[in-house]
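All protein chains but one are shown at their positions in the complex.
Then we have chain A:
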Amino acid sequence: MTTPTTTRSPSDAPTGGSAPAPNAVESTWRRMLSGSWVGIVVATALLFALSPIIAPGSLGAAPLLSMLPFASVLAIVAAGQTLVVQQRGLDLSVPGMIALAAVLSTGLPQNYGWPLWAAVIAGIVGPGIVGLVNGILVTYFRVMPLVVTLGMNAVLLGTVFFVADGTPSGAPAALNGFALDRTLGIPNTLLIAVVIVVIAGLVTQRSIIGKRLTAVGVSERAAAALGIRVNAYQMFAYAFAGLCYGAGGVLLAGYTKTPALFLGDSYLLPSVAAVVLGGTALTGGLASVVSTGIAALFLTQLGQLLRSVGWQDALQLIAQAVVLIGVVLLRELVPGLLRRRAAHRASSRESPPA
């Protein structure tokens, strides 16, 4: 028990040797469960493999073609939600945004005689502007994202009511045709979703903007110390999210032909669930739009499967809630369990080297 005076701090040794051997196993698990695409890809592959066993014929062309447009819309919407969650927010204005996009792209041509192209642009840009307003309220006025987006959702629904004058309009035939059409056998909605998700994925994962968005999401203060315009990037995230909701809403309106006024309501929880399933932590920072997109496919296929075995739509809500909580729990518990096991093993192996 001597304390040599010449030693440097032993902290130079990496990690202080607290978890030696099971490190690899643990880190693999952690990577599977958080911030990586591995977990969701495996889960999605499993789900598709099991589908024909649970419900024969559920992987046929007809069911797939009816499922993919909805998965596409969810993927686009969830890409936006991913960006907001990355900035430590949670966007509860998704229903209002989708409804706004739908009502603009259908109501403007029918009630106000706008040309289709202008209505579609309005349907995408409108929610983008609202997203920017959300971002301004969150950054410059320092209001909690949750309160901003919850209040904004009500404002949006009021606007939808106002524009539609209380009754849903039908989508213009061209828009409806485009949303239902296929190019080379692939639904147009899917193509658009892939394009949006890939572009969003590249921008957020591989570009300078994306790296800075990640930095701001991880730590606003550290990003500010680096000279990054924190507020500008956060506003960009909210505005970009708005554009995504807009694109999703327009597609959905086109696909459903006569969209109900509040058709966005059923996309709030799935968008959050897709973000969480995709491995983005709700504490912000590391996020993957592509994983979120795959998670959207997973969730929609799960819904399809449940429907084909006779679950009604109301039960789907319960299933989604259970999946969401289950995944969050899994992510919370497994690393803890592994750590405990590792610590147990380490302590039973007699004092590790100091």
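The definition used in the following text is that a residue touches a chain if its C-beta (ideal position, glycine included) is under 8 Å from a C-beta of that chain, and two chains touch if they have at least 3 such contacts; residues count from 1.
Keep this in mind: contacts and distances are computed from a predicted model.
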> With one chain of the assembly withheld, which option in "Succinate dehydrogenase / fumarate reductase cytochrome b subunit", "Ribose transport system ATP-binding protein", "3-isopropylmalate dehydratase small subunit" or "Septum site-determining protein MinD" matches that chain's UniProt protein name?
Replying inline: "Ribose transport system ATP-binding protein"
>> Looking at the full complex, which residue from A:260, A:318 or A:337 touches the chain that isn't shown here?
In response: A:318
> Looking at A:215, A:237 or A:250, which residue reaches the missing chain?
Replying inline: A:215
> Of A:137, A:196, A:274 or A:296, which sits in contact with the chain we cannot see?
Replying inline: A:137
> Among A:147, A:173, A:186 or A:199, which residue is in contact with the omitted chain in the full complex?
Replying inline: A:147
> In the whole complex, what residues of chain A lie against the chain that is missing from view?
Replying inline: 1-5, 7-12, 14-16, 18, 88-90, 137, 141-148, 150-159, 161-162, 166, 202, 206-212, 214-215, 218-219, 221-222, 224-229, 268-269, 272, 276, 282-286, 312-322, 324-325, 328-329, 332-333
